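All protein chains but one are shown at their positions in the complex.
The first chain written gets the first letter, and so on, giving A and B; residue counts start at 1 in each chain.
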Amino acid sequence: MAHAFLLLVRRDLRIALRRRGDVLNVLVFFLVAASLFALGVGPSPELLRAMGAGVVWVAALLAAMLSLPRMFAADLAEGTLEQMLIAPQPLGVLVAAKIASHWLLTGLPLALVAPLIGLQYQLPADALAVLLAGLLIGTPVLSVLGAAGAALTLGARGASVLLGLLLLPLYVPVLVFGAGAVLAAQSGIDAGAQLALLGAFLAVSCVVGPLAACAALKIALD
Amino acid sequence: MSWGGLNEFLAMGGYGLYVWGSYGMAVICIVVEILLVKEKK
Partner (left out) sequence: MIFSYAAPQAFYPVAGRMVPWFAWLAAILAAGGLYVGFFVAPTDATQGESYRIIFIHVPAAWMSMFLYLVMAGWAALGLILNTRLSGMMASAIAPTGAMFTFLALWTGSLWGKPTWGTYWVWDARLTSELVLLFLYLGFIALKAAIPDPQRADRAGAVLALLGAVNVPIIYFSVVWWSTLHQGASVSLTRSPTMAATMLTGMVLMALAAWMYSIAVTLLRLRAIIRSREGDAEWIRISAGK
């Protein structure tokens, strides 16, 4: 099972690296969206510092959602998705592999780039550290729940916009605790509780998300 | 609870707009919903 998992992850990574544009698109969108907020409200440092946590997190959420429709669509078109469903390995393992490669290609780069954007918003160093930590815990949630959303909207009309409508309410806890952690760090309060809650939500999502994704894939390919 | 006449009832102690705006919207929602369901003949 671990072998199949690693094989699938490595395959997805190889395909993605051949089309590096897709990965970069997500990062560029992240940068552009975050900059738009600053352009919208003006350069006042106090205002930016107050907004920064929320802006960076929202921009990261939106950017992470960009690449979700592609998670299963390409495999569906090539017929490999049907093969995954009849493969001897449990579907859950294969879905976990898709989630892992999505995170490695989307969530992880977003998390690593975020501190740079945090600097644009005048966030101090310890807040930046909490921002990075929070995103490292939070972006996997986006991939896990995103897999469920992507599976549900497979082949549906207007899938990408619909995906946003479906997933954004479910992302609310990630946003609240992630941005809340950074705000806590900015006010000198310990952000540990928020990060712990974020971790707890990650744990719950890791059970619920893949279950929903597997059920949705079976429904889509019936 | 006794109201000193229809005018006082409609005025709702100055909050008439908010109170009747709320119940009015409720009536609109219910009527629209029933109409929409009935038209699906």
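Operating definition for what follows: a residue touches a chain if its C-beta (ideal position, glycine included) is under 8 Å from a C-beta of that chain, and two chains touch if they have at least 3 such contacts.
Since the model is a prediction, treat every value here as computed from it, not as a measurement.
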item: Shown chains touched by the chain that is not drawn here; value: A, B
item: Absent chain, residues of subunit A that touch it; value: 145, 148, 152-153, 155-159, 162, 165-166, 168-170, 172-173, 176-177, 180, 183, 197, 201, 204, 208, 212, 215-216, 219-220, 222
item: Positions on subunit B contacted by the hidden chain, ascending; value: 1, 3, 9, 12-15, 17-19, 21-23, 25-26, 29-30, 33-34, 36-38, 40-41
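Please note the rule applied: only the chains that are shown with their structure count from here on.
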item: Subunit A and subunit B, separation of their C-alpha mean positions in angstrom; value: 45
